[in-house]
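The complex appears here minus one protein chain, its other protein chains still in place.
Order of writing sets the labels: A, B, C, D and E. Residues in every chain begin at 1.
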Amino acid sequence: MSADTEQYLVKQEPYYQPQEDEIELYEAAYAERLPVMIKGPTGCGKSRFVEHMAWRLGKPLITVACNEDMTASDLVGRYLLDSEGTRWLDGPLTVAARIGAICYLDEVVEARQDTTVVIHPLTDHRRTLPLDKKGEVLDAHENFQLVISYNPGYQSLMKDLKQSTKQRFSALDFDYAPSALEASIIAKETGIDEEKATRLVKIGETARNLKGHGLDEGISTRLLVYAARLVKRGIKPRAACRMALVRPITDDKDIVATLDHAIEAVFG
Amino acid sequence: MSADTEQYLVKQEPYYQPQEDEIELYEAAYAERLPVMIKGPTGCGKSRFVEHMAWRLGKPLITVACNEDMTASDLVGRYLLDSEGTRWLDGPLTVAARIGAICYLDEVVEARQDTTVVIHPLTDHRRTLPLDKKGEVLDAHENFQLVISYNPGYQSLMKDLKQSTKQRFSALDFDYAPSALEASIIAKETGIDEEKATRLVKIGETARNLKGHGLDEGISTRLLVYAARLVKRGIKPRAACRMALVRPITDDKDIVATLDHAIEAVFG
Amino acid sequence: MSADTEQYLVKQEPYYQPQEDEIELYEAAYAERLPVMIKGPTGCGKSRFVEHMAWRLGKPLITVACNEDMTASDLVGRYLLDSEGTRWLDGPLTVAARIGAICYLDEVVEARQDTTVVIHPLTDHRRTLPLDKKGEVLDAHENFQLVISYNPGYQSLMKDLKQSTKQRFSALDFDYAPSALEASIIAKETGIDEEKATRLVKIGETARNLKGHGLDEGISTRLLVYAARLVKRGIKPRAACRMALVRPITDDKDIVATLDHAIEAVFG
Amino acid sequence: MSADTEQYLVKQEPYYQPQEDEIELYEAAYAERLPVMIKGPTGCGKSRFVEHMAWRLGKPLITVACNEDMTASDLVGRYLLDSEGTRWLDGPLTVAARIGAICYLDEVVEARQDTTVVIHPLTDHRRTLPLDKKGEVLDAHENFQLVISYNPGYQSLMKDLKQSTKQRFSALDFDYAPSALEASIIAKETGIDEEKATRLVKIGETARNLKGHGLDEGISTRLLVYAARLVKRGIKPRAACRMALVRPITDDKDIVATLDHAIEAVFG
Amino acid sequence: MSADTEQYLVKQEPYYQPQEDEIELYEAAYAERLPVMIKGPTGCGKSRFVEHMAWRLGKPLITVACNEDMTASDLVGRYLLDSEGTRWLDGPLTVAARIGAICYLDEVVEARQDTTVVIHPLTDHRRTLPLDKKGEVLDAHENFQLVISYNPGYQSLMKDLKQSTKQRFSALDFDYAPSALEASIIAKETGIDEEKATRLVKIGETARNLKGHGLDEGISTRLLVYAARLVKRGIKPRAACRMALVRPITDDKDIVATLDHAIEAVFG
Partner (left out) sequence: MSADTEQYLVKQEPYYQPQEDEIELYEAAYAERLPVMIKGPTGCGKSRFVEHMAWRLGKPLITVACNEDMTASDLVGRYLLDSEGTRWLDGPLTVAARIGAICYLDEVVEARQDTTVVIHPLTDHRRTLPLDKKGEVLDAHENFQLVISYNPGYQSLMKDLKQSTKQRFSALDFDYAPSALEASIIAKETGIDEEKATRLVKIGETARNLKGHGLDEGISTRLLVYAARLVKRGIKPRAACRMALVRPITDDKDIVATLDHAIEAVFG
């Protein structure tokens, strides 16, 4: 990645509605440059919050969506072959450490161990990143901070962060917004009226109550926004709900019937 | 892939017979650029529908048949070694995001996680594709849309989309067409008479009823069309049915006997 | 592979003795360019039949013996490094699609999924082969046809074609020839007298009856031909049978004894 | 890595409070150049101790955070492609052996076997490192010493050092500091008053008693320091404790409740 | 490999003592160019027999020791990078097919499937080897023959040749020589007197009777020769037997005691 700081700045304020004291806590953690772990279910606004804080602090933000095939080199950098021979290319973590960005590793638990271990020296008193292959020990920029997201509902015996990694982070719990707040968020984001938004949230709540009883996850705020946007485009609420809220999250016929029934009840 | 938009346009209207309100729903989703998941069994016309919509919307279409050995680089792009050194080559997803095509990932559930995670930033408010290895964050063209197909009959504990992926899509359910419609589709596509087409559909229905009772999948519309084309070439209906409808889908002698019996009953 | 059509033509008529209407059915499938799946046990003449049909139709034939370490690139092609930089080399499937050959994937079920998925767009109305790495979507030559072989006795839960692959093929069942026909095939191929050939076939039948009762497969026609050739070279029938029919197919002492006994009975 | 000794020297005395005779023991081991294994739980100060000893002995220190995807080449070195052809690049272990540094392999048990076996000839009377790929047998510098860390709480049947590796090391046991000492460490490091530090240590002790009863590890000294720094920034102690001590280490609701209760009791 | 035929000729007659009609059978198989599978336990002389036959027929012999990490490219050949770009290097199988050598794949069952499948077109009426990556279909030299070895005692469910591979071979059973013959072989090879050789063979027989009762394999003729050579060098028979016959084949203390006891009985 190139080290052009400008392109990593969040130009417009991302809409974010605080739920508790998370902004204050994050600001204190950033002031101390403590690494932060954002915990919570799919689509509850973890990434949005990080973007909002980057905007609020006026710091560049570099986001990496982690996955199990990602290697340490994908984060740190590698040599590329060139007409002049090999040329070093910084990875996103290295760029962030150089330019003093907030580096956000989304769903870090999916990554392989070499990816998570590579952040260790950046998350203790050393604040360094050894680029072994380049023969350089990079001292992180004073503005650099590491943030990771983590979905507790996903973890299994097979996939979890090691304690020696966890104990390098402070942590904030996130969850879906309370009903009234969530409805107002949906209305504000899509322009549908509050009353329709409230009905959508009700369907969301039905699904969230099914979590652990046939559903792995409830319906995220993002999907409620999808439904609202389809309604805004003229699709009937019931069809919009089926398309945006039910079909994406389950193939189970009983669950589909239960949710379709809830839709009938709310919009019938 | 090259970025020559022209070659990705669907030049002729692909024959498509709507079953419900799926065209209207898709058009609304496209208007909002919502990612769409097309769900349904093998050979029921999912790919045909996407081609039809691309033609109807006049947008280029780039299709990728996913598989478990596909990597993120296969989608996003990679450096090739050249006489001038390394040269970047956009992958199909990147080309689609650049030129504003509909990108259709067929059977996405077969792909490895790094392939599915790579689509995340393209499927939320960011609509970006980070080309980490190139040092570029690509903003998707305003016409770009992502579509995936998904066969619920296939999913297992081992292979399923993560909820954090599913919850980025709106979804449409597909199934085989009702008998009369399917017969008329077959007649129109192959030129055999409606009466013979109706008989073929009857055999298809027999097989679909065996799904879960010895067959993993029923007989697809595509295989019924194969049988019709063999008949049209002068092959006896019974031989054509055995060759196109029965032998491809099962090795089980009892199921073969049952289906051969059904063929006798219908064409005997 | 090079695109020199001439070298892929079958120059001499491969000896083939039809058993039923398979030639007529194959010709109709070829006329419609339907993909064909040839099903049957080891060594019953599947490959010979495909060669015969290629000769009869006067079309070039490209055969690929599939295996579990074969990749999609092995079929489609890859870049080679050259003094001038990278150079694209078409794989056998691409060559076949370009020059209009029959492409025969032998034991396709052994291949990895990326190999089988790559044939999907060649086996529906599109008849295209996307060469993603080359940035080319190849339209198959009008004479191109895809043929695969498949041994139902082998399939297990772990290794089977996906239904979405199977449902792209018409299929023909093959089996060992009936006794009299098989004896005449052996006599014609090796020059031994019909009477000895008939005795060999009897031993083959004994072994085929043991299939599923200690033998995974019966004795193939190919092994019977081996035995006949050893006899023709002056080896005693009993020694020839032990060497060509029994030792290759089993290590089980009881089965060996049973088969040796059958040899004694027939040639004693 | 480059062989510039200067950059590996620990310039400032790392704050370290000895607990027993570990400094004397380490100095004797270093005098004999015995390899040393530092055993103890996460975040109890193992790495800090090694840095302190390197500073005290005035020797350069090279630290490698091991992980399961690390290869022997990552430690020993590799050839890089250059405009002049291939060029050898020493790995961190080789650099340490050349310049006479203390080489500290952190969490060595995570590494693959080829990584651990490579240290064998450096840890017996030979004190050599064969660079097989370079055709060089490197005699270690007389100041070179190997140190590894090891967390006994982590080991499982799947992941443990081989006895033939263990029996090449002398070993020192580490644990969290006793309460009074730990409180004084926290106060000195963060500037909060001893009384608040003592309360934080009390919460740490509660958590450490839960180890094996719902917690894999207790709260490390590092996390107690995090909490103190948040308090110092003006965050209420209860919020600081929740963020720095509880949320990072567990997702279990009962454990969270128990720990939150302990926080109330101490700071309520 | 280079195609210099001379270096593959067996210059001196390898000592071989026929046990039955195996030479006559092999010669007939070679005359017909039938592929041959040599079956038998470890160290009974399978490789020696093949060398002897190559010498007797005056044909070059190319031996490949197969293993589970061997790839098809290791057999067939690959491109090497050169100052002029890539250069093709024939593998041992390709060299054998070009120059008309006997190609002996030792312990072929250890190889991966792509290695075994690659021999298919060389073992039926085609006698061709497709060099896919080179764009060449190689017609085997008329003298080329394929021979594989196979140890029935080793096979498991996990590792066995596929029937479609087995049914391409004629097969010969091998076993240890009968006592008198084996003693005379040992005496002739090492120069010890027949009486001592006979005693060694007795110990070998004791061990072979333990096969399946604590030993995976009996003592091979090769090990008996080792013991004889040590005796010839002046080592006491009992020490020689312990070193050459017992310690190499088992770690089980009871089996060791049983065999040591047998040695005492024979040489006491």
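Definition applied: contacts are C-beta pairs under 8 Å (C-beta built on N, C-alpha and C of every residue); 3 or more make two chains touch, one makes a residue touch a chain.
Because the structure is a prediction, the values reported are computed rather than measured.
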Left-out chain, listing which of the shown chains it touches: D, E
Which residue of D:Q17, D:Q167 or D:N209 touches the chain not shown here: D:Q167
Selected residue (touches chain absent from view) among D:L9, D:V137, D:A180 or D:A265: D:V137
Identified contact with the non-displayed chain, of E:K188, E:R222 or E:H261: E:R222
Residues of chain E (touch criterion as defined above) contacting the omitted chain: 1-2, 7, 14, 42-43, 47-48, 63-70, 74, 80-84, 89, 91-92, 106-107, 110, 151, 154, 216-217, 219-220, 222-223, 226, 229-230, 233-235, 239, 243-244, 246-249, 251
Touching residues (missing chain, whole complex) on chain D: 21, 24-25, 28-29, 31-32, 34, 37, 39, 71-72, 79, 81, 84-86, 112-114, 116-118, 120-121, 124, 130, 132-133, 135, 137, 152, 155, 162-164, 166-173
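The criterion applied here is as follows: only the chains that are shown with their structure count from here on.
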Chain centre separation in whole Å, for chain E relative to chain C (CA means): 30
In chain A, residues with contacts to at least two other chains: 81, 84
Inter-chain touch pairs (all): A-B, A-D, B-C, C-E
